[in-house]
Structures are given as C-alpha cells and as structure tokens.
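Below is one structure, written out as structure tokens; comments come after it.
Omission of a single protein chain aside, the complex is shown with its protein chains in their original locations.
Labels run A and B following the written order; every chain starts at residue 1.
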Amino acid sequence: MNVVGTSTKRIDGIEKVTGSAEFTTDIVLPRMIHAKLKRSPFAHAKILRIDTSKAEQMPGVRAVITAADLPDIRLGILTLDEHLLAHDKTRLVGEPVAAVAADTPEIARAACEQIEVEYEELPPLFDPEEAIKLDPPVVLHEEYEEYEKLLELAEMDERPPNLWQAYRIRHGDIDAAFKKAEDEGGHIIENRYSTGYVHTACMEPHGAVAQWSSDGALTLWAGGQSPYIARDGLSKALDLPPSKVRVIVPFVGGAFGGKLTVKEGAIAAALARKAGRPVKIILTRAEDLSATAARTPFIFDVKDAVTKDGILIGRKVTSILWGGGYSGEGILKPIFSTHLYPGSYRLAALWVDSYGVYTNRVSGGALRGYGCAESAWAVETQMDIIARMCDIDAVQLRINNLLNEGERTAITMPAHAFSAHECLTKCADAIEWETPSESLESPWYRGKGIALGNKYSFAPTASSTELKVHEDASCELRTSAVDLGQGAYTILTQIVADEFGIEIDQVKLITPDTAITPFDHVAGSSRQTFHTGNATRMACDDAKRQIREVAAPKLEVHPDDLDVSGGNIFVKGSPEKSIKIEDLFVVEMLAGKRPAVDEVIGKATWEVTASPHDPNTGQGEEPMAYMGHGAQAAEVEVNVETGRVRVRKFVSAIDVGKAMNPQGVEMQNYGGGCMGIGIALHEDMCFDASGQMTNASLMDYKIPSIVEMPLNEYMESIIVEVPHQHGPYGAKGAGEIVVVPTSPAIGNAIYDAIGVRIWDQPLTPEKVVKAWKEKKASGNGSG
Amino acid sequence: MKYPLSLTVNDENYDILVEPYHTLMEAIRDGIGLTGTKCACEDGRCGTCTVLIDGQIVKSCLMLGLQAKGKSVLTIEGMGSPDALHPLQAAFLEHGAVQCGYCTPGMLLTAQQLLDENPNPTEEDIRSAFVGNLCRCGVYTHATEAVLSVAGEKEK
Partner (left out) sequence: MIDCQYLEPITVSEACTLLAEHGDGAKVVAGGQSMAILLRNGLIQPSHLISIQHVPGLEDITASDGGVKIGARVTLDRLSGIGETHPTLRALDDVISEVADQQIRNFATLGGAICEAHPASDINVVLSALHATVKLASADGERVVPMCDFVSGAFTTSAQPGELLTEVAVPSFDLTSAAAAHRRFVLRAGDYPVVGVGAFVSLDGSGGCQDARIVVGNCSGAPAHAQEAEARLKGHSIVGNSEVLDEAGELAAAHVAPSSDPMAPSEYKIDLVNVLTKEALAEAVARATG
C-alpha cells in the first residue's frame, strides 16, 4: 500500500460538499447571545470619556464592556503594544473601543450606536516616509520604550519614535561591488518599488463563540490558524491560567495568514463572562476587510551592481514596511522579507536596511508569502530589467546567477534541495519561452513574463502529535494542525495510513482542541506537511514500537525483528509468523485476564531549533526550517486604451520535495495563481483622507472571479520534486510559494507586451493607461 | 412584527415566523437551522448563500424570507447525502474543486441550475454561470473541470 504520493480525495470533502461541515459561523449554543463592536471613527484620537449607560439600559442588552472591564495588559506577537479594547487612545479607524452582547445581532448593533464616546481628535499620520523621520509630525506610541518587547532591533544611534522594527544585512563589500560595476563597464540599476494594501478576504469572516463553565474555565470555538497561539492570547488578555482556556477549531473558511490571533474571540469571552451566557461574534464583511490585519504596503529602494555580462555582484536595499497602528502579526516581515534579496541568487555583497513603522492605518498582518511575495515584486522585476539592460535572455540571466547546491547564500543559509533551476526551466518550457507572443490587432498587445520565487518556513518551531491505535487496528491521530482548506488533514491521514499499512478510512483524525490535541505551533509559514508531517511519522513509529514490544514475547522474537502493517504484527522475513493487533487488546480481556496492552498511544514532538540572525548583520546560523523554490510565468494581453490586462496563460512550477498529494499541489498552484493574479492586478484597499477604508466590501474589494482566470487549457501546474533531507518523505510545503512569483511574472509580461513598467502594485488599468500615455509622450509609443 | 412563513425546503414543509426585514438566508439558517447555506459578504456579491427556488438560483441574502412564501427551496443539504452524493458533489470532490469549503455549497447549487438548463455547457457557459460565486481559495479551474466532467457523463 502506498497512499502517500497519491491524489487521495480530501477526507473532509464529504462534509464540505453536503453542507454538514460546521464552521464557526454555524455554531449555535443554548442561551447564546450575539456581540457587536463599537469602533473608532477616527484614525488617531484620545478617548476622553465613554458612556455606556444608554446601551446598557436597552432591552435585550446583556453586557457592555470597555477597556475598564479588562485587565490592563498590552498584547502583541513580539512587541506588546496593543490593548484588546482601546485604552486612552485609538490609533486606527475601526479600532474597537467597546463591545456589546445582546439577544440578537440587531440589538447589539443598535446598542453600539447608543454608546457615547467623546474623542479628542489628534492629527493622523499616514505617510510611512514621514513616520520614519527622527522628528516625525506625530508620535503614535509615546510609551513605546516601556512596552515589553521580545525581539531585539538593530542598533541605532537614535530610534525614530515611530519605528518598531529595524533589521540589517551586512555581507561582503557593497561599496567595492558598485565601484567594480562602474569601473568595469557593468551596470548600476536603481529603482523604487512598492506594494499595495491587500487583504486575505477569506470567505468566512473572522468570528468566535465563547462559553464559560461554572468553574471559571473558558471554551472558545474559533476558526483560526493555531489553537495554541489563540490559547496563549486568551490566557494573557483575560489574565487566566492556560489550563483554564480550551480552544476548539471548527472548520475554517480560509485563513491565508489572516487568522493567526483571535482578538474578537477574546472580546467575546470577556462579554460572555460578564453576561453569564455564551457569546457569538461574527465580524461583518466591512469590519473584516477594514479592521482586521492586512498585508500592508512595502516601499523598496533597490540598487544592484551587475557586471557587463549580467552577473549580480552587489545589492543594496532599503525598505520600509508601512505598518499600522500596532505592530501586530507583521512584526517579523521587515526581517523575513529580506530572505528574498539573495533568494536563489549568488550575491557577493548584500547591504540591507529594513524598517517597520507605525502609521494610523490598519495594522500589518500576515498574508500568504509573508514578506517574500512583496520583496519578490521588487527583486524579480529588477532581474527582468537587468536582463534587458544586458541583452541577455531573462531565464538565462537568472540561471547564470543561481547558487549551487550546498553553497551558502548572502544570509548564511546553505542552499539545500536547490531546485530553482529546474523550476525555472520547466516553467519556461511550458510557456514556450523561446517563442515570442503573437502580435494582436491594436489596441491589444501580448507578452510573456517569468519570475522566480522563494518561501522560507520559519524556525524555531515545533509540532507534536499523538497516535492512538484502537483495538480494531484503526488509528486515531490527534493533532492541533489546522486544515484551512490547504488539505493538511488529508495529508496527515495519508501519512498514518502509509505508516500503518491501512486504508485511509481506518484513520480517524481528532482535530484541534487544546483539551485533547497536543501542541502544534501554527498552520502558517507552509509548515504543516513538513513539521506536523514529521511529528506524525514519529508518533506512528512510537506507537509501532510499543506494539512491537508487547508482541515480541508472544512471537518469541526481539521487538526489532517485528514489523507492523495492515493490522498485523509479523516477523520480518517470515510474514506467516504474525498476530493481529486486535489480539493484543481483546482476546485476553474477554478471557477475564489483563490484556497485553491497555492503550497504545504514540507520542512525538518534532522540533527545529534555528536561531535568529544578528539584527545588525543578518548573519548567523541557519535561520529557517527550509527554503522552498518555485517559478511562475504568465502570458498577458494588454489593451492600451482601456488598460485591461488579461492573463491569457499561467504556469506555476513549484518544488514540493515530494508531492504527498499531487492533486493537492495542483490545487495550490491554481488557487495560489488565482490569489496572485488578484494581488497583481486587481486588489487594492483604498482609504480616504481620514483613514477610513472606502472599499470595504466584496463588491468593491476585487478578489478575482472565475472570469479573471485563464481558460483551463491555459492553466498549467508543474510539480517539481527535489527531496529535502529533513522533510517527511522529502516533502516541503506548497501553500505560500505559489503566490510569490506571480506579480513580477505578470509585471514582466506587461513590459514584454507594451514596454512599460509600473512600479507600484497593483497593476490596475488606470496605471497601465497612464504609463502608456507617458511612454507615448516621451516618444517611444510605437509599441 | 413577525409574520408566518410557510415554505418547502428540500421537500419538507416548514412553518416559521420571520420579521419582514429578515432575508431568506436568515430564514434558512436561523429559522430552519440548515447552516450549509453560508453568509460571507452581506452585499450580494459572493454567492455563498446561493440556493435554488423553484429550480432557479438565488442569493438567499438578496431575497426577503417572506418573498419565498409557498416556494420550493433546495439547499445544499437537499442536493445529495453522504451515501448518495449528487454527481456534481462527487465530481467536485474527485476533481479537487473543494478547499476550505465555505463557497462550495453555493458553487454546487449554481452548477446544478446550469446543468439542469444546459446539459452540455461549454467552458464559457460555466464561467458565466460562476460569475456570482467568489472563491478565495481559487478552485475555479478545478470547479470548471468538475462541471465539464458531469456534463460529459450525462452525454454518454
């Protein structure tokens, strides 16, 4: 039997296609009431007074809370800078200042309107380049120095008061590299790139259901990415011992990085405690889009030194992450985004200054590709420009600059399972890179573009699993890994089936519930297959060891001479000498004797202990669990009159080490491509002058519809399998790399079609028209 | 004030009380307790609340509950059962058109009306049909494959 590596149907599929899969939004508890949040209308304001008395007196209102009802504790991922409900100040439009629980959502909403909040408006700060000044017009966090911080910033003579992250890379002699390029007829290429505001826009909005038991313990149902991060957050926010908090993860309607924490869940919990009733909170779509963490913009200034033959010899990058009111889940982005500056390329000199700043906009969060998708936009556009400048084919130029297996990158990461070359060439073949696009009738133009990408998986990190073997030889995997749609439950089931030589339907998964399932860090950073997969194999091994030890005396051999498969324990090389797993449990029990074994539960923890790099040099030991590789190519059609960009053809070639479920990889390739196309061309959170988001609906925030995707015959998924030494069966994650090269591939294709660069994402029609007009005005408009 | 609403859902009769401003989606989810019909956008764009009324797809958040008086509604729960999946349900699973699953019920019901009215749709027909069903996981390519496969089967 070999289930791993086959396209097993997803194990949660029947529930999902029949409508019985229960999501957080579907949960109903007896006596449950509904919460709504009162949010700040101002981007920056002092809270002078909150009067909840009118709301409290409304019929049907069961509880109203403000910051005064909560422990005075600041929360955060690594810089603890945010209260659950605004304390003395609000720092973004939509920051929650109070919350109501009432019999119906309508009553709760009406009661929120009755809460009076007196604000003193403060000048808002939106521009990140103003924010980063040593003497900025506005300081968001006057008490920053007093905050608890779990992260060391790069040393600075003086910290700009709105700065919350600073990271440097100093590798090689950057000045010498630029001098060499200048002296020896090479090129110095300097450009500014920026990315837009992007939201995860999961189909299921953020939400939670909270219930307290009479002994003061909290149970929270929330469709998040990590029950343990949620439990930790709840325990801190509500000042509860972790053992008093239980988090259960129902089905999750998409996450993509946006559901790492459960802030609304903690508010629901506080309301539930006060009301003495279970409380459900489901954010409206407008709240979800405008007030939950977003992929906030980066500004990249990139300066490359290249020899005349197109060899990259030095790169200097200064970047600013346009953070929001709080550092949030975006805290590590200024660091992790730098992993892509060398990416897959050899770089003798790399100089990076990377910053994150507070502004009065939505807080920075995670979104598929965490930093890499953003820096790829700059770096892989830059590679296309270099290729054209050196008159070298863009694929060949990249190949000429690739690392070799085993070589250390400029961030001291050894290149391992290095598949960039294979991804790139397979991708180029599929898009028929050598054949130029057909010419179309004006105003339409066609062109092709390609880009490489990488996605690290962070470390240190750990995953634990437990594997119980039942009397009927079926297996039960207890895991806190979360299936967000990416297929984690199916892959873990496949692993157990393979390890025990049993059918898929003999494996039962106990899904995340901190009262039952052991620690798993998070369903994020493309880590479930790699880490939880390893832990699952190890737990299977542990369970099999226990079984062998019990069975060995019965078969009169050493445990090491036994194998477990298909419900049997047999002597290696003599499969006729065997007993059934069920016999260990049942037979003697029925005979009134103590069975050979009461319970078989394998346990394992898989851990990767990497150490963070020196924030002043970006150098150190291996900083991540693994580095993934992928390439994507697009052929686009551009209408220069309307600016319409249609992606005609799309190819995604990613290295997954080992395709645990090839169809699952294909789903990531196509699904990631879809999100990547949306991010590249359509999606853009817009804000008015007061900091209010102006397109906070799925009508106005344009995630792609089916029509924006290429026709099926022009979608191609390529699976590359270069096994990783530490991956289970050699496997690496696939969930994020699939959106990393998409934007530069499309941007490069637009250039190929009409000869214009658009430097800031998204590449909307109006920017295409504007760039085309500028090109014509400058006399290069022949097309 | 609440009004009585009698309607048929998945061939069963229901008599519930709804406010005039309650949508059909709320009547189905909260009034009847069938939660396979989802709510995601609140402005009628996403299609996760799609159900069939007398064979026609509708976004149940865009219709008042009382407008469905006396009508026959089909929700995802009535489309097929785990033991007897509708061919489209089976095809969605087979072809990988399910990821997080939140948009799945709506997409399936949209596909059902399409095939009921047009047993041999082209890819363009399928794309037109799915315009009103957004999916953030991006199952579009596989959903198209799934619908084409069922159409192909029917032809045989």
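Everything that follows uses one rule, which is that contacts are C-beta pairs under 8 Å (C-beta built on N, C-alpha and C of every residue); 3 or more make two chains touch, one makes a residue touch a chain.
As the structure is a prediction and not an experimental result, all values here were calculated from the model.
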*asked:* Tell me which of B:20, B:82 or B:152 is the one touching the absent chain.
replied: B:20
*With the missing chain put back, which residues of chain B would touch it? List them for me.*
1, 3, 19-23, 26, 42-45, 47, 50, 53, 56-59, 61-64, 66-67, 110, 113-114, 128-129, 131-133
*Going by the touch rule given at the top, which residues of chain A touch the chain that is not shown?*
104, 106-107, 109-110, 641-644, 682, 686, 694-695, 699-700, 702, 704-708, 764-766, 769-770
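Please note the rule applied: only the chains that are shown with their structure count from here on.
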*chain A to chain B: how many Å between their CA centres?*
30
*Which residues, counting only chain B, touch chain A once they are in their complex?*
29, 33-46, 48, 75-77, 79-82, 85, 89-90, 92-94, 96, 98-105, 108, 123, 126-127, 130-131, 133-145
*What part of chain A is in contact with chain B in the complex they form?*
7, 9-10, 12-23, 25-26, 28, 200-205, 251-254, 256, 284-286, 484-487, 663-664, 666-667, 670-675, 697-699, 703-707, 709, 711-712, 715
